[in-house]
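Submitted below is the structure of interest, expressed as structure tokens.
A protein chain is absent from this complex, but the other protein chains hold their places.
After this line comes chain A, so read on.
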């Protein structure tokens, strides 16, 4: 439970995570207790299976992608608490005062980057038509025909690609998403 967890989490670690992620002391201890409850093997790190055991995540069409992005932070198929918190921190709501802060862990830039990586399956910092197609297929399953998905992917690339290389770079992605409400839609309200 919560306080047993905070016993294992040293005060210095909490402070360090606080500085790094901007979460409050209380949020950190509570998320730590969540982390340990997900950690079924109790080795201080989460595996893919640990995360995909969450039913609400398992039914999410892009659930596996989200999990994948958690593992970009970590090495060898494990995510420790620091890495876990770093990923969650991207989804902290943005204060109006830090609107132009590009460096913050939860900045508009960082949120967009997360979304970009959802599509960038091979991590080459470019989204190809094929990648759009694959992610689309994850989202719609068998409900839309391959042909139709293909034309959606074509159109998506055509609209976002400005330099004509048939792929979407991060800069192009940001441009295409300019009018989307990233700050709002990519934020989770963590309670204090």
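By our rule, contacts are C-beta pairs under 8 Å (C-beta built on N, C-alpha and C of every residue); 3 or more make two chains touch, one makes a residue touch a chain; residues count from 1.
One rule holds in what follows: contacts and distances are computed from a predicted model.
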Protein that the absent chain corresponds to, by UniProt name, given "Serine palmitoyltransferase component", "Autophagy-related protein 13", "Glycerol-3-phosphate acyltransferase 3-like isoform X2" or "Acid phosphatase": "Glycerol-3-phosphate acyltransferase 3-like isoform X2"
Touch with the omitted chain, as defined above, among A:45, A:88 or A:105: A:88
Interface with the unshown chain - residue positions in chain A: 1-4, 6-7, 18, 24-26, 30-31, 34, 37-38, 51-63, 65-67, 70, 87-88, 91, 114-115, 118-119, 132, 135-136, 139-144, 148, 151-152, 155-156, 160, 173, 176-177, 180, 182, 185-192
